[in-house]
Every structure is written in structure tokens, then in C-alpha cells.
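All protein chains but one are shown in place.
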């Protein structure tokens, strides 16, 4: 057991998977010599050489496009988008090929590849460095979208993503990269993709979130538990596509109340799908409307104003109270 | 009054707007000499000349990117994506610039431009020619997404889109391009963007749809009204961003029941947002869960299998009955 | 302003067989007779398939498709020159090359009739990638495949096709740049058939040649008469040698002409003259190749008649196989979303099957 930051834990997973499988390789802008702009891939070049850790030219569509070619040939590329704000340049390759190759060939050609990208706000970064747009990938059939929330699950989910037979968008909450450490076991761990975790079980209200928002979510849960003595069930989705409908349904059928916390803008965001899912599967159990604590439907302001635009623990706490009092 | 197809009605709107405003111009692949692959822009080149009707090279990102430049200079470009399946290549320009320029400059630079694209299935077309992915645009703050359902509203909404101060994604249901005709007034008409239309008012259940799905929706409404003597309110959203929350809320508060019909895959689709909205605004009025009739979460099959994958009038009718019987 | 030259480039043009079938003896690759006959046979077969598909399409027995008539001398010699480990990365107008490479005649029929079954290779070892409809996307794929070949220690090259229109897409540029930086064993064939639907070559780009686009990436290139199968043979062999020897990618511009409509949904009369088409038909690849064979004493009208009968029968058989009733499941889409199992897809499949039962076998009513 070592206490690692998320950056270290992801680096560990990359190292372990590259050691395990010679078909795994890492590519992207500045990932080799520089070790990545977050130093996340530091040391990989030294360990695995320039043949497996590739600094690419500056072109996101080709980073994914060449990864698709590599995966068609049987390799397992793990490519990086330097920030998710630049990933929309490869949406064409993603929609047309990454998500469709398996269906197109009825399974004859598959694409075991991973697209890593830091996402989310709160780090006082320039424009395009702070968004949370996971739904753009999640809506596309054939896509898997994984969002770890801490060092330990980041390491285990990245291992799963690399071993997965399908393309996985792996969105890393950059706000949590170095914000805290967690015990990470010495032995490799693998978590199933598409399974949520009940982080804390409870009976009065269900609190659902993922990625960077798990921190304010848990903080709010602790605050309201302390303040009102209620029992809160907290679910960390870990992946939003596929979405673990069972975990959400089971919980809401038990608690009858639900608050969903997302960093993304509200409209057409992941919490809308979760609300719709609860409407489908637990309608008669609901004692209050599902509450959505979300980003606003505005263009993400520059970091001078950012602080009030990211959902805070306070907002989650207030939504919990409103939902409990409904 | 003339009875026009949607293709003719859209052509009429383009002609009228180009006549009205010399800053309006049309660009895209094959839009000039060829008159567009659907013959939708036929005659514009002859009327307005090659300086205002531009055949571009084959590059979607630059079609939008140059349109953004033109709009910055005060022109009103109407650009075409030949099929929405190729529009993802310009997602980078759209996300980074089209939706953000106004916010970036606090309104000093604005982008009055329109992106037209045919969308949707049912025309026995090749891969990438049949999808409905409006949510990818609608989720982005700053985007307006308009989806006409018939010749008359197509003409009036396109005029509105061209006059609008913001970028508008104008998604044309290609299945309806020539499927039917409607009376279109001689005088130019303009419909407000962001306002739904109550196509038929009723008291027992609300049926919400937009674009190509309005046809099976209305058919199902007629069938169930006939069969069960119920009173069905039908809403044509016309635009999904901004979404007319008021129209949906008012209706569902009245009827207590709602069926939403979308062609897109279910998960993270527009109907999820509508369901979440109803959860927020009309929770206590609901007598049944909101029903979603949608595409499935599968990669759109080639047209040999397409017919069963597009929501049919039968599916809508069955959802209506289930919702009424709940 | 006076300047010091720091780099110089020349674009060469290669033709071996002129439009009358006269061969440049110095350049003649002197292919064995049986290879020449094989080449001609493939070209005839590809042409015949197009003609039949056009008929089927017009009769409503096939969906829209892009004919490859006029392009036979591009992809066919290329595919014949390729080795078994090489990757063939087509755009969508290389039907001839795909057949050479081992795709069954039924594949384009299924594919263009809306069945994914047309993408399933009898053996994945054929190394043909599926048609790439979204223009340009295949170029980065090819760079990745070429990289992978070398990574896997194979002495193989990747050959990728794109149209003149396709060169305008960002992915063309990005993919070639990656391949060049990686010195990946890749050959890119720009099939310059003068048109991208209705956009003429001159409105697609202001560059004098398509070949010179390679200069942007430091990639060597040549412009070839793409109606001349022998010139293509010479060029592709040189390009493959270059790529395989570790020197990086190579680009060939094959100058040809799209003799038919873009796809069966297109009407070229809207944008080009019959005179232009007529002139192009005079330069088309089969006439000159046949003249060349005849000049060598390898061909005559009798042989031509027999070959045409033979390929017709071959296509007939394929059409019969294609039109034989099949019992393919309707719900296959649910099998291939993911390689892993997920409950929501089980649920939705059940819903789908119930809806198919309700709506009946008949076309669902979309209004």
C-alpha cells in the first residue's frame, strides 16, 4: 500500500498495463519527453522507450485516427487529449469510427483503445481548460465513458479501460489530480466498467455523482448527516456510459428521494438522463422530485468568475435539505 | 399561397432572406452549380451569382470556420453540412468559437450564422446519412438548435434563424424533404426561436415531439383519439435549444401525462431533458411516468435493417395507451 | 526581393502507355503475359460489376452506390502489387482493388444494399479495411496501421486511397504528417478523378498538381497517368519499396476521370458537359490496355468476347447469391454495440423484439 495522488495512480496503471501487455502504447502531445503537461506520464519514456511512448505532432483528430489504425491492427493504444477542450477536434473520428467499427463489421474489427483526457474546472486555467462535457461522448452508442473520482479507482478503472475490448473515453478530474492522496494497493486492481459503487449506504435520500463532483458531494453528505441525523446513500457512478441503472434504481426505490450532482451545464446533461431513468424505473417510489445540482446553462466564464459557477458543497447540501423537506 | 415541399419552402426562405439582406450568403459543398445534393439550393446561383452562393472545397471544419470569420465581419453566412453525419468534423469550431464568441467578448463580437444540415433516417441511405444527434449541439451553452417539422414552419424558422443574432444549428428532417406538401403563405413569415407550438390541444395526455417524428406522432395521436375517444395535446417543439419549458410545463400540469417521441438513441437524448424538466416543474401533477419513445442505444444499423429502428406510429400509439392506462 | 534558395522541389509526371496503347519501351515494366492478362481480367470484371450494379440500382434491387468505372487502372494494379501482410485502406471508389485483394463479389452488393454483412471479410487476414464514408478519416487510420506493422515487426506497407476532393479535409493533412514524422511504411494514392461530386478539381484547390501536397510533409511524390495501368504498376512498386525500406511514406497522384455519376443519386448533367465526358471516355484505361495486349499478340476480339461472357457469368452468380433469400436477424445491432454485456441492452433488445412483433414484419410506419 502506498499513498498516491491521482496523477501517480494513473501513472502506476499505465506502467503496470504496459508491463503486462507489450501491445499497450501511449501517445499524445508532450506525453514522452515532457512527461505530459501534468507530469502524469513522467518516467514512461525512460521505462518503455520512444517506440512505445510517442510524442505526436499537434493534431487531435490524427491522435485518435492513428490510434484507431493501431487498434485495428491489434495494438492497445492509450492516447491523450491534452485537455478535453481540444477533444472536439476528434469528434469526427470518434463518432464515425471509434464508436462504430465493431457494429460496422459485426464484431470482426474491434477497437480496444483508450482516450484519456483531463476535464473540469477549479484550477484557474485558461479558456477551454475547464469544461465538463462527458455527455457528448456518452450519448453516442458504442462509447464507454469512465470518470474516476479518486486515486484508487482511477488506477483500477484505467486498467479496466485498457483491457476493455472497446474504445473508452477516460475523463480525469484534473481538479483532483493532486488535491489528495489515497491508499492504493500494491497488487494491480481492476474495476468493472459500467458498475457504480455505493460509497456509503443510507435510507433517507440517494446522492448520485461522479468524477470531481464526488468531493463536494461527500462533504455535503457529511454535513447534512451531522446536521439532521439522516441516513444518506451516496453512489459514485464511475462510468456514465454504460450507466448502472440497477444501482440507481435499487437505491431510489429504497430511499424515495434523489439528488444528482453534475459539473456540466444543466440542460441535456447526464443528470437529465439519470432523472429520466428514475422516472422510468422508480416513479412510484418517489417522494420528491429528483433534484439536479449542476453547472448553469452558460458559457463557462474565465477563471476570474469561475468559483461560483462550479457546484459547491453548499449547493449540494441545500438541495439535500430541500429534497428531504419536500 | 402555394403548396410547397419542405425543400421548396427552405429554398424560398433562402431566396427571400438573400433578397432582403445583401449580407446573407450561402456556402457549402455542391450548393451552387449542383444546387445541393437534395436540389435544395437550386436556382440560388443563377439568382445571386457565384459571389454569394459558394461551392466550397470539401472540408466541414473550414466551412464553419470561414463562416465564423465572415460573421465576425458582419456578414450572415448560411452554411450547409451536406449530411449531419459529417458535421462532427466541425465540432471543434462549433464548441470553441461559434457558441463562445459572444461570451468571450461580452457581446462585442457576435456570430449571426446558420448551419443547415439534413438529419434523420428512413431514406435508405448509406452509413452516416441517417442519424439524429441534435443533443450534441443542444447541450452546449450558446447554441440554438432548431428543427422544423413541415414546409411552412421550415420556411418561417429558417428566416428567423438567418435574422437571429446567434449561431443557429438548423436541422432539416430529410425524410420530410419531399414526403408531403403544405400551403405556404406568399408573404414572408418568421417564427420565434425557442417557442413551441401546440399543434392540437387536449386534456388527457401531452405528446411532445419535433422534426421528422412529428409525422408518426400525429398519426398515433389520431389513431388513439379515434380508438379511445381521448383528448390529446400535441406539442411541436420546433427548437430544442432553447427549450420551451413553459409550453411543456403548462401542458403537463393540465394533462398529468406525457409521452415524448425522439428519433435519437435513448440515453442522454433530448427526451431525457424533457423528462427531467417535467420532474422539476410538474412533479406533483404527474399521474404516470413520462414515457420516452426513442431510438435504441445501438449504432444505427445500415438501411437493410433500419425500418424497425426508427420509432413508428405504432410504437407511439402503444406508449400512449400504456401512459393513459397507468 | 532577392532571396537565398534553401529548398527546391520538382513534381514529375509518369506515363508508360499512352491513350492509344503505345508503350514507352524504356519504361515498360515488362510484366509477364499472364500477369498482364490477369490485370485486364480484373479491370473487365470491375467494369462489368459496375454496369450490373447500375442496372440493379435502377430496377430498385440495390441501393445507391458510387461506380468505379474509369478508375480500374488505379486500384487494380495497386492491389496486385501489394503483399499479403500489407493493409489495403480504401475510400469508397476502389471496388476493383478490393476484389483483387480478395473481397467476394457479393460484398459490394450486400454493402450497397444496406447490410453490414458486406463488410465482413471471409478472412480478416485479407487486411482490407471497410469503406470509409466520412471523407478523409481513413488517412490517419492508414498511418496508424503502418505504424503498427512496423511495431509488430512485419515487413508490410499500408496503402491508402483518397479522392481529389478528400485532399481538402484536415484528416488528409494530419494523417500524412503523422506518417511522415513516424517514417511509417505507408503509400497514399490520391485518386484525382477531376471531380468531387459537382466540384471540379480546379475549385477544390489552387495547387498546380495534387502530388505537390506531399511537399508539405517532406514526403516524396509523383504524378501518374491513372488511366495507365502500367504506369501505376511502376509507381506503386517504387512507392512500396520506398515505404518498406524504412524511408517513410510516399504519395502518388493518379490522374484519372470519374466517367459515370458520383453515385447513382447524382446527375452530372447539372455541372459538366457531355463533350468533357466524351473526351474522357477516349482516354479511359481499358481501351488502351486492350490495344497494348493486342499489340503484343495477346488479345483479339474472340478473346474479348469470351472474357466478357466469363465475367458476366461470374457477376450473375454473385447477383444470384446476393438475391437468394437470407434469414438474417433484425436485432443484430444489439449484438455489436459493445464487446461486453450490459443490462440496458438486454432490456432494449426485448423492447425492440416486442415492437417488431407488434408492428409486424411490414415496414414500420414513420408517417
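Annotations for the structure displayed:
Per-chain numbering from 1; labels A, B and C assigned in written order.
What we mean here is this: a contact is a pair of C-beta atoms (placed from the backbone, for glycine too) under 8 Å apart; a residue touches a chain by one contact, two chains touch by 3 or more.
These numbers were taken from a predicted model, which means no experiment stands behind them.
Here the missing chain is touched by one residue of C:177, C:227 or C:348, and it is C:177.
Per the touch definition above, the residue from B:15, B:110, B:201 or B:225 contacting the chain not shown is B:110.
Considering the whole complex, the residue from C:76, C:197 or C:235 that touches the absent chain is C:235. The residue touching the chain not shown here, chosen from A:216, A:242 or A:289, is A:216.
Interface note: of B:35, B:122 or B:194, the residue touching the hidden chain in the full complex is B:194.
Where chain A meets the chain that is not shown, the touching residues are 29-30, 33-35, 37, 55, 57-59, 61-62, 85-86, 89, 122, 124-129, 175, 212, 214-219, 266-267, 296-315, 318. In the full complex, chain C touches the hidden chain at residues 1-15, 26-27, 168-174, 177, 180-181, 183, 203-209, 211-213, 215-219, 222-223, 234-235, 238, 248. Against the chain not displayed here, chain B makes contact via residues 25, 51, 56-57, 59, 61-62, 64-75, 77, 92-93, 96-97, 101-110, 141-142, 144, 164-166, 193-194, 242-243, 245-246.
What we mean here is this: only the chains that are shown with their structure count from here on.
The chain with its Cα centre farthest from the Cα centre of chain B is C. Centre-to-centre spacing of chain A and chain B amounts to 30 Å, using the average Cα coordinate of each chain. Taking the mean of the C-alpha atoms as each chain's centre, chain B and chain C sit 35 Å apart. Annotation for chain A: residues touching 2 or more other chains are 61, 92, 96, 102-104, 141-142, 243.
For chain C, residues that reach two or more other chains under the stated contact definition are 116, 133-134, 170-171, 332-333, 336-337, 344.
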